[in-house]
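I'd like to ask you about the structure that follows.
Every protein chain except one is present and positioned as in the full complex.
Letters A, B and C mark the chains as written, and numbering starts fresh at 1 in each.
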């Protein structure tokens, strides 16, 4: 609803027995990861026996079901080793050229690479290469990573060493899935900012951004790739290198609050549990007398259930969501008599009439949608509307692959910390308003070390003063 | 999920002041009614002043957002009087020729017609016309209705009289929205089988299948058109004719159970309330000791809340629904390692583990999906799974515009009435299974007279022995 | 080039042995007739044994290769009896609804109809039907013809009698190809205004607008359908009815001058021969001293060869035609630095430099293109440019299915008959200009009776004062 924070990417990789085509599995895996990026997607595959390194791929702007709408497209992608990518771009222009996986020829044949995350030293890394005569086809940091891997490969004995050598130069967030002629390699940045997990289905090994993609292909979840770990899978087995591990990782809390799928488990924590927990903490921090707890569909529903459970106030639906008003919904007229949110959500009059309602959502960006929803509830006869947000207010940019809006766009930045709740309450015409306290986050993820940069500028390492 | 019963159509009509283009309103209204038909849609408009009767239209296979994906298409539809239609077809071939509204030239100029419902005497009515040399372009009963109206118009003084004269010949279900050069006419069959309601926005009058479409265009709900009522709207005002009314209507109960939108109100009854009520009655009829009540998203969630409320067992989510697995999702391989339902729904492991679960849905058609869901819950650690269906088992065909599957396809028809629950429970590997009793229906709709033909063959009037 | 006169339609029909699918033949036949209409097309087929009358069809806006771009579309059209149509519409809006063949259900099952030509009494015929309660789905006169056939069929013993009875009411041009459940019927208006011929390939009979479509499907040309003749083809053989024949037909001369394909033979006359003959007559009527005779590609090339042959002046190319500048070529800017004609045609500098050139075309509509071509030739060094038009100037509307522009659009209508050549020569900056004399037409078609209405208002029967 309205303006949401956006994740940038999802990755998937699989190595099956020679002779088994895995493009259909990647299709299923990417469909399960579609929530992580809806702008572009791609699949690249090759054989590990026979015509090794003969990589075929297809990538374009669009959803997975759009780019691969013709079953023939999948049928043409032959091979038992493959990777895939879904992308959402934060950079203005959304061009097909920037779609992934990257498929490159380098000193050892074909290199495929899919990347989730954002670097903060891209310009430095690029300048280093360009000065020796390098050319770049895209504006992605992923190409910079690939180029550094290729450079390192010249002087290293194995592709794994090249990936590690390149990784040592990277500052920022990266979960990589790499396909070299006969190997599938996964690599996660030392802070573990973006997720990556490992699964198994019979003889096949799978790497995916989230565990929900493992279920989608009928695989068992094995474990998460550790922060700073490189994992290399080939016909000969699976090997791990942890030489880049650091003492204190910093996982992204927003994966739990918003990005990841409700049925995923990331770094040992169930996303569902984390949201229920946030709801409970919210009830603890901001109790209120009310008749019903509800959530903004879909983003606020789970935390709302946690709030209901802890407060003892019954959970109920307040809105119906029209699933036909999608991403591409075009408002037919500028002076539209009906706001976009009214098309997307309909109030359940008889459920809300005469009631004091606690309405939970995961975040407030501009506040426009929330103001509309409160208005709709009151028009339908709600006596009171109490807003509860299942995350702290975010006030600082994210440098690591999420699309947190810049300062002015954020309503939270228009008020001082002490004033925020009351001023925002007035502006939205709510009866009360409360954010999740920062102190509640550790419990949500059972003590997992997290990055709280977007809330309190507590980034895990120094960041540039301003992101361009 | 899986095979569902399908509604056939939704209709919308609007008359605004001359000079105001209403195609954007029809677009919004049809988007709100999209759940009633996703196969084809169309919009027809004309001016009531100036170039009267100069009707422009666009209709095609596809969703509203697809057929009108180019904003220019709406911009070309100029006029203050218009009607629209969304369609799902029960007849095998889905051809663009059968899309509505029908736009015809007849003795008085242009006639536009949109129809929701099914006649049972189409063949007789068609034969009557064909014998005098008539030709038909489509295979719809809607064209037969339009032709009879045109025939009657030759000898009647007004278009209203012609519609009523034609309606007297029709047996079956019909909610009609008709556009004659300067009038917007609505007509509902005497049994009130399909819904139709009236709304107002400033000087404009609106007719729509459901009240949710009124909200979508910012209009107030005025009232439902009564069974057997014809309503005629023109610049001169609004007139009603009830000469076709009968003593005992028979509203379709499935509108409340499944078809209509949760936020609609039909014939005075809130769809939300009716489903909550069904859930409560289900809890009353089939209680069980359990730890959580959940519903199959989206169809079973509301009744599940009713069950939870009445039983005191907490409501909770058991599944996550992937909204990117749509209507057109193509399973990439026949021997797909992952079933379609696993792509569409993911289990929330930590929510279901170790729990005794009541799982509610609105109906069971083939049983395949339900068996898969039970399996998924048990794989995730659920201790028990108790299935509750918020409607009675349907065993008889519907002749009035819904797509209830034929005998063999229905799993309920494979068992005797007494055996059904136990046999089905075994087949699905559930721990218990209960259907809503037929006797609970009246309370759901607060005594509104209903058609229960699909459950007990209690049709409101004699029907053909077999539907062709 | 520029604005050309446009033909409205082409028709094709075939009856093969039961068990042979003929949709691919219709596809080939329509592709051969594509020059007769590029706006829309369609194919309808059915079986004459087994599931008789179960007609399947596909029609839409676009070229044959576009509408049937997916080979699967043809594969789905099963049957040994079928008809097809290509359409160009003279009526402003080009809507898919008006595409043909019409496929209708009537008293005897399914009726398919494809029509080339225009009636002049459509309004009268339509009014007659509408007054008895008829409805019309399209704005075509073809639907009016179909309806009258259906009406007549109620009281006649055979479909042939119904077609003849309907035909007796029609005034204007019509070549019809009709498909009744087991028969293929062809009918040509009594004046023979539009062409229709018969072919044979083994056991199959074929009807087509032009003989080139017979060659395209590997059939032999048998003969032309005679003016006023109805031909009926069934498994039982072929029967002819000439009861509507009249003493003096009036064939359309423009088929020879411009519309028909160069390799077709119509009513016994080779189109190629007719154009060569026109060129010779033009040389006889308007001789000039020159170094080269050339034609505007493609329309003027054949007559130019006739001119060259008769005058003894060598024939040569003056222009290259860019075949990639098609129908849908969009000029990139309004203030385009290059005119459209310069994109479409390039001058062959070394062929024209220093030469006196006779440039032949088949007609002049607005004169804009011709003025551009003369300019291009002179810029390239041509010493003189003599324009020769291989038809008389047309000054009157055509009511019979061609798209002769209305009065003001025609440059010939801006001058008196005596002034025309000199004034037009000055305007175009040509060195001389000559039209084919009206008196030369009979020889072109070896005395075949022709309609010369567009040249001298000599229509074969009374026409309305103004075409609507």
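One rule holds for everything that comes next: contacts are C-beta pairs under 8 Å (C-beta built on N, C-alpha and C of every residue); 3 or more make two chains touch, one makes a residue touch a chain.
Here the structure is a predicted model, which means the values were calculated and not measured.
Of the chains displayed, those contacted by the omitted chain across the entire assembly are A, C. Residue C:270 is the one among C:46, C:80, C:118 or C:270 that touches the chain not shown. Summary of contacts with the chain left out: across A:85, A:115 or A:153, the touching residue is A:153. Between the chain not shown and the residues A:111, A:325 or A:433, the one that touches is A:111. The chain that is not drawn here is touched, among residues C:69, C:127, C:155 or C:366, by C:69. Where subunit C meets the omitted chain, the residues involved are 23-25, 27-28, 31-32, 34-35, 38, 63-65, 68-69, 71, 74, 201, 212, 215-218, 261-263, 265, 270, 272-273, 301-302, 305, 309, 314-317, 319-320, 322-326, 328-330, 332-333, 336-338, 342-343, 346-351.
Although one chain is not displayed, its contacts with subunit A can still be listed: residues 96, 102-107, 111, 130-137, 139, 146-147, 150-154.
By our rule, only the chains that are shown with their structure count from here on.
Centroid distances from subunit C, each centroid being the mean of CA atoms, peak for A. The centroid of the Cα atoms in subunit A and the matching centroid in subunit C are 60 Å apart. The mean-CA centres of subunit A and subunit B are about 37 angstrom from one another, to the nearest whole unit. Counting partner chains per residue, subunit C has no residue touching two or more of them.
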